[in-house]
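In this view, the complex is presented without one of its protein chains, the others remaining in place.
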Amino acid sequence: MPKIKEECGVFGIYGSKNPRIAQTVYFGLFSLQHRGQESCGIAVNNDGVFKSYKDLGLVNDVFTPNVIEKLGEGNIAVGHVRYGTTGGNERSNAQPIVVNHIKGSMALAHNGNITNSYELRSQFEAKGSIFQTTSDTEVISYAIIEERLNSDTIEEAVCKAMNKIKGAYSMIIMSPQKLIAARDKNGFRPLCYGKTSKGEYIIASESCALDSVGAEFIRDIEKGEILVFGKEGIKSIKEHCNKGKQTSCVFEYVYFARPDSIIEGKNVHEARIKAGEILAKEHPVKADVVVGVPDSGLDAALGYSKASKIPYGIGFIKNKYIGRTFIYPEVKSRMDKVKIKLNPIANVVRGKRVILIDDSIVRGTTSERIVKLLRDAGATEVHMRVSAPPFINPCYYGTDIDSKENLIACKYTIDEIAKKIGADSLGYLSLEGVKKIGYVDEKSGFCTACFDGIYPTEIPTKTDKNRFERKINHIDEEK
Amino acid sequence: MPKIKEECGVFGIYGSKNPRIAQTVYFGLFSLQHRGQESCGIAVNNDGVFKSYKDLGLVNDVFTPNVIEKLGEGNIAVGHVRYGTTGGNERSNAQPIVVNHIKGSMALAHNGNITNSYELRSQFEAKGSIFQTTSDTEVISYAIIEERLNSDTIEEAVCKAMNKIKGAYSMIIMSPQKLIAARDKNGFRPLCYGKTSKGEYIIASESCALDSVGAEFIRDIEKGEILVFGKEGIKSIKEHCNKGKQTSCVFEYVYFARPDSIIEGKNVHEARIKAGEILAKEHPVKADVVVGVPDSGLDAALGYSKASKIPYGIGFIKNKYIGRTFIYPEVKSRMDKVKIKLNPIANVVRGKRVILIDDSIVRGTTSERIVKLLRDAGATEVHMRVSAPPFINPCYYGTDIDSKENLIACKYTIDEIAKKIGADSLGYLSLEGVKKIGYVDEKSGFCTACFDGIYPTEIPTKTDKNRFERKINHIDEEK
Amino acid sequence: MPKIKEECGVFGIYGSKNPRIAQTVYFGLFSLQHRGQESCGIAVNNDGVFKSYKDLGLVNDVFTPNVIEKLGEGNIAVGHVRYGTTGGNERSNAQPIVVNHIKGSMALAHNGNITNSYELRSQFEAKGSIFQTTSDTEVISYAIIEERLNSDTIEEAVCKAMNKIKGAYSMIIMSPQKLIAARDKNGFRPLCYGKTSKGEYIIASESCALDSVGAEFIRDIEKGEILVFGKEGIKSIKEHCNKGKQTSCVFEYVYFARPDSIIEGKNVHEARIKAGEILAKEHPVKADVVVGVPDSGLDAALGYSKASKIPYGIGFIKNKYIGRTFIYPEVKSRMDKVKIKLNPIANVVRGKRVILIDDSIVRGTTSERIVKLLRDAGATEVHMRVSAPPFINPCYYGTDIDSKENLIACKYTIDEIAKKIGADSLGYLSLEGVKKIGYVDEKSGFCTACFDGIYPTEIPTKTDKNRFERKINHIDEEK
Partner (left out) sequence: MPKIKEECGVFGIYGSKNPRIAQTVYFGLFSLQHRGQESCGIAVNNDGVFKSYKDLGLVNDVFTPNVIEKLGEGNIAVGHVRYGTTGGNERSNAQPIVVNHIKGSMALAHNGNITNSYELRSQFEAKGSIFQTTSDTEVISYAIIEERLNSDTIEEAVCKAMNKIKGAYSMIIMSPQKLIAARDKNGFRPLCYGKTSKGEYIIASESCALDSVGAEFIRDIEKGEILVFGKEGIKSIKEHCNKGKQTSCVFEYVYFARPDSIIEGKNVHEARIKAGEILAKEHPVKADVVVGVPDSGLDAALGYSKASKIPYGIGFIKNKYIGRTFIYPEVKSRMDKVKIKLNPIANVVRGKRVILIDDSIVRGTTSERIVKLLRDAGATEVHMRVSAPPFINPCYYGTDIDSKENLIACKYTIDEIAKKIGADSLGYLSLEGVKKIGYVDEKSGFCTACFDGIYPTEIPTKTDKNRFERKINHIDEEK
């Protein structure tokens, strides 16, 4: 089931000495796991001494009690879950990156994608710098540390570095004494902060991570803002703020974020319900039941049902023990892997006209199988509705969309797609519709480049993307 | 979150030589994983030579490609997933049990609980028999093999043994040449069979396992029936049939089975929707939204909403990466483990009167926390509704209900429970109501002993239950 | 490097309550690891409650601190290391076997091989008994438990069972209150006991295990003796003693036992030195240096040097980090696996006439490579001397000698073998010579069947050996 890959999640904590500070980060990362399942890491700061651990794998597998124990006490910590968009799937690319420099140590956790990392890296290399990973996070580190030499404070260095790094970044920086949140001037990726009842400050990619550690949401980090937590309290640096229109990634609402998160003042679940409602209005059809593809289509299905007055049904059971299943090639032809993960409840769809809701169609193969499952279970008609427009353009801001050759919407008309996946009809949410779903006010605009090709920033040339990978390739053992 | 423990799932296949027969069993067990997560096993029969593998852990963890490979080819195979109700949580108690006897080998996979296993075991021990596990499955094996000496066929031995073994059992027996399904005369636990397009016969605890391997459901095994798959085709032995009223476990509908399964002709999802509908009629209340506790309360919540016309809402996000989380004792007081697994969507419940649906209240502590989560998220009223009656009696048929001291319903009145969990009101489905939910016809009665104490068979005295454990204790390393 | 496979080691302790009794067994097994590297197990007895753990692997890998912890306290315990001679290499065949019977529990650890296990097993099966392993240890268990029904004590049952079980067995039996050592009337396999300064009694296959736990050697268990450790002290039952000539396995001295062990009053290292001395007299040759193949040929080489006055040299370095190395098939042709494990010290052999000592030649391929290594390193002549006669007959007493087709000595004359392995000359210790090496007095005779085909007991017919394996086959995952 090829899907759009999610990207990364970041989490930071600034408080008083806590012998189990990594445990809090662990819980935070755990609630951000949906943003990245390839690798994860935590760095703990104990009076300027940094201990870190990172590895490939899920939070629960990597952070055993033994590891949490060893990370020891500290008052500041930062964590990361990763799905790599730049840099291969390797242990060495796991974050936070922890570096040592003339003024001490720095840990950096980053969500996004730097559009000029190739240029920056080349510049640093020309000065004799060496790179040990293929990730743009290492490039950002260099950019900051270079400025650190001539800056009084780490935040000053971050502020200067932000003049150079372009693209999408929501990042958390830990210095010996401070925790810093920084967000690019477009605000592509979400970043918010809150406070626990014990007085600890929490920075996280999504508000659901604040909830999970019992922190109260305070507000989103502003686009371009640098927020510094230190001994003197909180300081906001707004030098890069209001330098352009906010262009948050609309896919966060449509696809990435957890439904219980609130981004830019808008609850994700509600946004998806609303997408379903708009979809119902844009693409109505007579039917008996509305079912969502679990879990991505459930919210929109509820919205569609609400707006259309067609009953909502639970059409599929998803096997919740699904992990890394393997299947022998020769068995593949006989066994339907989709069916093992997703089984229709025949009683819900038998003899009925079904509206099937999902949030996207990538290659079309999964949709085709799901439509077939419904028909085999007795559905008389299957009308597919998608709660986002077809995405047909590459993303340079931290989302890993499949290549054009694989994207069904790049190759076929909507009618052709409907036919290919075996649906009686097919409707996508319009671009106009998608703009409404997360709407709060005029300021909170969206990046919709993947739908319409209008990029809010300069974009890199295609050839750059995997340049670093070509040169250096670590491998990691699959476990 | 103490819950009623599920029990076991069995799966068998009879077909032609297949070099990857274990792969099919693997997929079948995978879809039965909800019935037991402690241990699993597969035995493959290759022309009378049995190979087996079993271990503690989930299907996906135990059955690596390497293990599947080694189990090799065969034409008959049997598998098991286990949560132990008798016998400790040990590797040695994993099933299927494979024994060697005068007439060859036999593998046995069993779901249920033998009520006279203590007596039978004592009788065998008095003859010099030795036992290497503490499970009643070994006792059943002895009962069958003892009869095998004086029987022409394995099925004849099974039939005679069924005169001796009492209680609940749905089991699959593999002999050198046959695959046999047998179900106790009360039909406590489900068992059904079907056929793949390739002509393989599949026996499974639930029809969802047939679906997962592409087999078409044929019918349930009848209560008391012995169904034999062999070279001469299928043979049904009905000597033990119709020796009493069917008393299927009602908890299969309420709690254990997967919603997409069909048991005794009734779809589980529909039964739960119906439970919600009846619950709405029995315990109506004015409210703004109906939310279910994921995943156990979702179906009934949909039914309640349907019958009450109060809108259905998705009230919680369940972290799907939850596995074996650990938490340091000193952190426990500050961190809410329930909250890490379950986060309310505040926008759905804020300022609203909420009806909260779950399928049971065991100790009350989890319900208390969930009610509190809703209130903290802004719910103005929380009315809890439970889609089953309070269970207050021990089960001797394969369900592991907590001891009376822990069951909140054994200690408090409904009003007291409501107060304890912090709900504005509380309503349980009535016993009359529960009897209707899986209703098909007069023949398909239920065992409701856990609710009303009316046991359909003789029950063992309390002291027997853990007798074997006291004497012999294997340990298993936690991984 | 195919070698004669070693067999099993047993270890038992009887003392007062000890919260870490498994730790002592762990150390004992650790020093017996050379007797079996396939699987190991420990059973601990805490007031009649048995806890056990066994698995495939080395003692150090299986018995992690966590497992030792869980085995808990006790005053009696028994352990086993295994290389299986009957029964496949499977987890289910690991020992000690722990069984439950009418009078409680029994754990059994066994070294040897029962020659009539097929007949006994068939008899038990004919009575309805079931077998869950393919090892003869389960057969012994049945034999004892059957007698237990009509015996006042466990030792009485053991004594009666010994009338039925034939062949080689040195075993330790743990009952709820006693620890029992029993040895067959021929005394094939070693078994001794001692006492720690804390007053604990230790039973072990070899005296080196007594040393490792700080116990003082008391004496060997006599052939046919049953030695009982219980609340009333030590009791020796000699009913089966002196029923025949002692025929200890000569391979224990030549091959199996650790050099620091004392068996039947004779130190193994001294026996091997003596073998070398006799060998020097039987097969003298002019040479410059005597080198042994590590580690098996070192002692005899020292003896040869001593008797011949030819200097002893350290001719090879054995890589001590060797474990389970793998090698790609296509690499095999180029890489010499022997060379990776064993590298000659060229300076020791260059330009010299070398006498090369080993304890056996099995298939000849390893010897061929070692001779070649010496020549490549510059040896001008290589004279191979073997500190035991050629073995050409199967062993039915617990040693796994390769099949006749593979044994080079079964197919070729000594001159032919010399030519095949590339040696300038070859000499084996004579049968007369071998009888002298462990010689203590007239009573302590040897079984030399593998050399001369004179079996001290009835032997089973060839077809029996793997009968059980054919019927039942567990598999175990390689880790």
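Assorted remarks:
Every chain is named by a letter (A, B and C) in the order it is written, and numbering of its residues begins at 1.
FYI, a contact is a pair of C-beta atoms (placed from the backbone, for glycine too) under 8 Å apart; a residue touches a chain by one contact, two chains touch by 3 or more.
Small disclaimer: the values here were computed from a predicted structure and weren't measured.
Every shown chain that the unseen chain touches in the whole complex is listed here: A, C. Here one chain is not drawn; of C:Leu149, C:Ile218 or C:Ile345, the residue touching it is C:Ile345. Only one of the listed residues, C:Ser175, C:Asn267 or C:Thr399, touches the absent chain: C:Asn267.
Only one residue from A:Ser105, A:Thr196, A:Asn242 or A:Ser430 touches the chain missing from this view: A:Ser105. Although one chain is hidden here, its contacts on chain C can still be listed: residues 20, 23-24, 27, 30-31, 33-34, 37, 58-60, 65, 68, 198, 208, 211-214, 258-260, 262, 267, 269-270, 295, 298-299, 302, 306, 311-312, 314, 316-317, 319-321, 323-328, 330-331, 334-336, 339-340, 343-348. Counting the whole complex, the residues of chain A in touch with the unshown chain are 48-53, 64, 66-67, 70-71, 97-102, 104-106, 122, 125-132, 134, 141-142, 145-146, 148-149, 468, 470-478.
We adopt the following convention: only the chains that are shown with their structure count from here on.
Set against the Cα centre of chain A, the chain with the most distant centre is C.
Averaged C-alpha coordinates put the centre of chain A at 60 Å from the centre of chain C.
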